[in-house]
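One chain of protein is taken out of this complex; the other chains stay put.
Up next, chain A:
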Amino acid sequence: MSFTRKPGGKALDILQNLPRISLANLRPEPGTKKAEKKRGRGQHGGNRSGRGHKGERQRGNRPRLGFEGGQTPFYLAIPKYGYNEGHSRRAQYQPLTLNRLQYLIDLGRVDPTQPIDLTQLVNGRGVTIQPQKRDYGVQLVGEGAGIFAAKVNIEVQMASEEAIAAIERNGGMVTTGFYDPRSLAVLCKPVPFFISGQPIPKRMLPGEDMVPYYTDAANRGYLADPEKIQKARIALAQKYGYILPDISKDELFHMLSMIKDPRQIFFGLSPGWVVNMAEKKILKPTDDKLLQYYSS
């Protein structure tokens, strides 16, 4: 009897006997919150309250930012050049570093035993995508390739060569897939889409300018030849100097080899299906024409 001890001991006793935690019982650790400094109040900040002596400064009538007293300001003197031309029409890809991906996996926000998709990243609040702001998805960036050590099946919209090498070195799979803006919105926020009651749309193919990117095996494009991808994997391993692990012998091979159909947005759901959240049901069309359209 004297040998059995409750795990936790006195701490647990205290916890069990103290009242409920509420805002009234909490206070920050001393030293964490530094008092904000309020300028211009009191003895030596008084009088003019930190505004200076007369003039526009004290009276709050300073001219606009960039004004140089009448001299042609810098932002007008420098001639324009087309750096920002058409900037609002350019596709943007939110970067995802391997550092961040490893962080998310370590904290358990993203599940490496399931295929990692943009939906999973958004659910784990790993990236923030704004489909309405010309975001076309996520790009995998090679920063942190040295410390990355997770076997994942990840699907992104763009990936740098270093990042692909780092993931494949650890026995994972990378795929780059294109999502047109509507599909991207559906992918990022699936639940509001299901609540709207629309059938899942089919993913459109990339535009002519991106077709070469997604049909290239070096980028692990989803439209590329699987054999060429295998060759590219071997070539990349030789280039970066690592032995390509054989994922066919892996226990998670089935999960790692899961790839979406070019017209599919979600794993396990086909275009044309309606997912009902209220009754947890999936409705599938039976009309021939609809089926033909959604499976084309």
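Things worth noting here:
We take it that contacts are C-beta pairs under 8 Å (C-beta built on N, C-alpha and C of every residue); 3 or more make two chains touch, one makes a residue touch a chain; residues count from 1.
Assume contacts and distances are computed from a predicted model.
The UniProt record for the undisplayed chain lists the protein name "Large ribosomal subunit protein mL64", from the options "Proteasome subunit beta", "General transcription and DNA repair factor IIH helicase subunit XPD", "superoxide dismutase" or "Large ribosomal subunit protein mL64".
Interface note: of A:D13, A:E85, A:D261 or A:D287, the residue touching the hidden chain in the full complex is A:D287. When the omitted chain is restored, the residue from A:D117, A:D135 or A:E168 that touches it is A:D117. Across the interface with the omitted chain, chain A contributes residues 107-109, 111-115, 117, 119-120, 124, 151, 190-191, 194-199, 204-205, 208, 211-212, 215, 223, 251-252, 266-269, 272, 274-281, 283, 285, 287, 289-290, 293.
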